[in-house]
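Complex shown without one protein chain; remaining protein chains in place.
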Amino acid sequence: MLQLTNSPIDPAALRQQLVDTSSGALVTFEGTVRDINNRRDVTSLEYEAAEPELAENEFAAIAEEVRRRFQIIDLRCAHRTGTLKVGDLAVWIGVIAEHRADAFDACRYIIDELKHRLPIWKKEHYADGTSKWLMVDG
Amino acid sequence: MLQLTNSPIDPAALRQQLVDTSSGALVTFEGTVRDINNRRDVTSLEYEAAEPELAENEFAAIAEEVRRRFQIIDLRCAHRTGTLKVGDLAVWIGVIAEHRADAFDACRYIIDELKHRLPIWKKEHYADGTSKWLMVDG
Amino acid sequence: MNLSVSYYAMLREQRGLSNEAVETDAATAGDLYVELAREHGLTLKQEHMRVSINNRMVNWDEQPNDGDTVAFLPPMSGG
Partner (left out) sequence: MNLSVSYYAMLREQRGLSNEAVETDAATAGDLYVELAREHGLTLKQEHMRVSINNRMVNWDEQPNDGDTVAFLPPMSGG
């Protein structure tokens, strides 16, 4: 369910995996690299991930919580690793459900938890040549 | 900002209109035709819309409220008219914002308001040959 | 005055047509609906509907002018 990839994420391909005749709502979240963060000019981002198995295990735990809390049909998630530039897609999350409230709530739960719990680290590189490892939402 | 169309909606084309280097979050909602509604087997849906100008005016009012309430960068919406079958995309909404909370809240606000206020009517056709005009969320 | 009146969805089916020319002395959009509902046996209640004049949502007490298009809008169900 979690795809960690060093290549560009393909939203259309992921979306096609979320098809079900009982689904009435698809909510997707896409996180992209912004040109400015904490008032500094960002030139690129580096994502470092732990062992895929550890990230997958932790994502499976999040997915299990989501299925327990919300009435959803299916979900998918992809997260980039490596070097990204401004505008690049860093994370894609998609959830289908019969009803839209569950799809919205589940999608938001996943991105909120993922930021704190998925063993992935983000280093920002700035226009002035410096760089910094970020904390959650930093 | 509102596209009323008698042809299939193209999510990829709409998504490409939502690009901005200051955007960190894209949230999309897709409403599709479910095979079962209110425990009845649905075979097709018919959407009838009022004059495009009236629908566009009302959507513009919703969009203005969204921009006042939430810190967003841009939004797009497409709604089908005509006959749809199970699995077909009926509505697409996309919102980009610097931060994800605004993108989620704005996208949800739009779909919630649209269901009550956009002059579009849905008639469900059932496997037993009957049909019914629906009320909101019916 | 002469108005163009539009009906949609279940109201269109009940009236049996989408548009018609109406000559009326109705003072407000609400009065016009009462008049037409009585004449054609329309059963939808006004409090569940909305009304537009010239593609702008208005209140039921809005006064139409000669040549205006008035649309009666049953409970909506988009999305």
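The letters A, B and C name the chains in turn, as written, and every chain counts its residues from 1.
Convention: contacts are C-beta pairs under 8 Å (C-beta built on N, C-alpha and C of every residue); 3 or more make two chains touch, one makes a residue touch a chain.
Remember, it's a predicted structure, so these values are computed and weren't measured experimentally.
Novice: Which displayed chains make contact with the chain that has been left out?
Specialist: Even though it is not drawn, that chain still touches A.
Novice: For the chain left out of this view, which of A:27, A:42, A:66 or A:91 touches it?
Specialist: A:91
Novice: What chain A residues would touch the chain not displayed?
Specialist: Against the left-out chain, chain A lists 31, 47-48, 50-51, 53-54, 57-58, 61, 79, 90-91, 111, 114-123, 133-138.
Keep this in mind: only the chains that are shown with their structure count from here on.
Novice: Please output the residue numbers of chain B that touch at least 2 other chains, ranges allowed.
Specialist: Residues 31, 111.
Novice: Of all residues in chain C, which are in touch with two or more distinct other chains?
Specialist: Within chain C, no residue touches at least two other chains.
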